[in-house]
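First comes the structure, then the notes that go with it.
Note that one protein chain is taken out, while the other chains of the complex remain in position.
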Amino acid sequence: MIGYITKRILSLVPVMFVVAIVVFFIVHLSPGEPASVILGPNASQSEVEALRAELGHDDPVPVQFFNWLGDAVTGDLGESIYANAPVTEVFGQYFIPTLSLTIFAQILAVVFAIPVGIIAAIRKGTAVDQSLMGFSLLGISIPSFLLGLFLILLFSVNLEWFPVAGFVPLSEGIWPHIRSLILPAIALSLAQAALLVRMTRSSMLDILDNEYIKAARSKGLKERVVIYKHALRNAFVTILEVIGQTFSTLIAGAVVIEFVFNIPGIGQLIVNSVERRDFPVIQGTILLIALLYVFINLAIDLLYGVVDPRVRFGKKGD
Amino acid sequence: MSEHLLEVNQLKTHFKTETGQVTAVDGISFHIDEGETLGVVGESGCGKSVTSESILRLLNERKGNTTYEGEINYRGKDLLNVSMKEMRKIRGNEISMIFQDAMSSLNPVYTVGNQIMETIILHQNLSKKEAEQKAIDMLALTGIPSPEKRIHEYPHELSGGMKQRVMIAQALSCRPNLLIADEPTTALDVTIQSQILDLMEDLKKEYDMGIMFITHDLGVVAEICTRVIVMYLGQIVEEATVKDLFDQPLHPYTKGLIKSIPQLDGERKKDLFVIKGKVPTLNDVPKGCRFASRCSFSTDKCVEEEPPTFEHTPEHKVKCWHYKEILEKEGADFGKERTTTASH
Partner (left out) sequence: MEAAIEKTNKAQLQKEMKKQQRKLMLKRLLRSRMALTGFIILIVATIITFAAPLITSHDPLQVDPVNRLQAPSADHYFGTDDVGRDVFSRVVYGIQESMFVGLAVAFVTAILGIIFGLYSAYYNTLDHIIMRINDGLMAFPSILLAIAIMAALGPKTVNVIIALSVVYTPLIARVVRSSALVIKEQTYIEAMKSMGGSSNRIIWRHIAPNTLSPLLVQATFVFAMAIINEAMLSFLGAGIPAPEPSLGNILYDGKNVITKAWWMTLFPGLAVILITLGLNMFGDGMRDILDPHSNKSN
């Protein structure tokens, strides 16, 4: 098991290296001198020179890269030009709402989708199944930011159940905080929930065809036990894989949803930084999110071992 | 007439498929007594497994995909009419089942101990601790070494033979009256196969249960069964004691099956005998004798009219128009030729 974990972590090194290169060169992609781009057209020559020196842009590019990488590895992602604070600090301030939203959406999706998927599987071919499948297809097809806008139109503008843009930070109480995240979380989670419904259904159907399900029934177990103990645990391997793949999508989706609902999270930070051309923040934020993305997938991979004993012993599948 | 442990009367099992209704088991009747082993023989697709799964009603009844006709009498109850709740009390407790492929009949994500204990706790009033002890005892009974360690292992950590022993331990853990074994040794190699057969034989004596042994292997039948039914395309074509079946098979299909057993002793025969033709599909069942198209004795009558079941002796029944003539022509020789090899 420890060998497996080490191997998986080592396999991430080249991926992270490419991520670092891409993030670093984003600044160098921009046409013209980064320093003058950052300072805008009204900056004087001496100001540009000063910033150049400060950013270390006088060095050759590979030197700049390794300097930057060395700093990044030790946790120094540079300073925000706009906020005059370390990027990691700025990121930390904006990260909490994003995390709340993402986790809330994830819980919503799982709690809602898995039972629905199971019901669809058990009632395969019936009207219930078909309408659930129809809804889920629709759910997958609606981009989350549009769903968010439509939810605002319906529930905030039309029915006035929720304020239009009423984000309440966690510091003002947990319930108001959660309430303000209900619409964003629904918008964010629907597509994932719909996908999960379909995956749960199809993997349950696969599992229910297995001989050991028949064997479990032949022991005299209740159908409920057969489904929830014997089938679901097996289906969970697939379900977990989907959750893993889509959790990272949720984080990315959160960026746009935050903009829709005016939530001061990473999404706002990125959008604002793009407007302000605050490159260290853009670089740092994207690097951190890519890191998160990669490590969540790693965590999910390791979780398989808990759910499926075959993985634990290094011989998954038959 | 004494009460049988299980008596199946005119059982028909219908499936609804995309192409219409199909009758996988078509009016079969047989019985099993306590302490006897009934062999059920036939090629794959002849309805053996459907018969066994009909007894425990394991086929998908939801949405009316599967419907039954006839009776399955078990201790004065018709299993086709009892409630699902009652059925669940019988399953795994009074009637249990061993499946062909032990590999896929054990849930990969639970330890074998967990799976055996599950059955024990379900049907007997035992604590978890007692159930665990019972599971260990059962594994020991099936000859698994260091069972107290094995119960904590997962199915994929055990060999095929071990897994089948686990299945047997699980099936017998509640002392069933009837054990249905659906090709329990097919997936195993020959040495393990005979070990498992010996084990089943021993346990049958100890528990005094009836066994319904489904197989396509007549060699196995000769080894452990007392009586045999031969199935072809959803019907029973011959029923006999093991001795009668090998000494004097009446149905041409049975003869074919016996002739196609590979011979190891004596001089080498030409080629392995193969019954010509293929089993027709259930979608177009012939209207006369179902074996007619593959039978070298078939006549117009066979093609036109379905034969009834004739009683050659009270214990030997056959579903063939011409069994008598065939018997006169060649049957006597057939028996003699085979006795030396098949029934020992």
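By letter and in written order, the chains are A and B; residue numbering begins at 1 in each of them.
The working rule: a residue touches a chain if its C-beta (ideal position, glycine included) is under 8 Å from a C-beta of that chain, and two chains touch if they have at least 3 such contacts.
Predicted model, so just to flag it, every value in this text is computed and none were measured.
Considering the whole complex, the hidden chain is in touch with A. Among A:T74, A:S141 or A:S171, the one in contact with the hidden chain is A:S141.
Among A:V27, A:L108, A:L181 or A:I227, only A:V27 touches the chain left out of the display.
Touching the omitted chain from chain A are residues 14-19, 21-23, 26-31, 141-143, 145-146, 149-150, 152-153, 156-158, 164, 198-199, 201-202, 248-249, 251-253, 255-256, 259-260, 270-271, 273-275, 277, 279, 282-283, 286, 289-290, 293-294.
One rule holds in what follows: only the chains that are shown with their structure count from here on.
In the complex of the two chains, the chain B residues touching chain A come out as 53, 56, 58, 63, 88-93, 96-97, 99, 101, 103-110, 118-119, 122-123, 154, 156-157, 167, 170. Interface of chain A with chain B (complex): residues 125-126, 210-212, 214-222, 230, 233-234, 307-310, 313, 315, 318.
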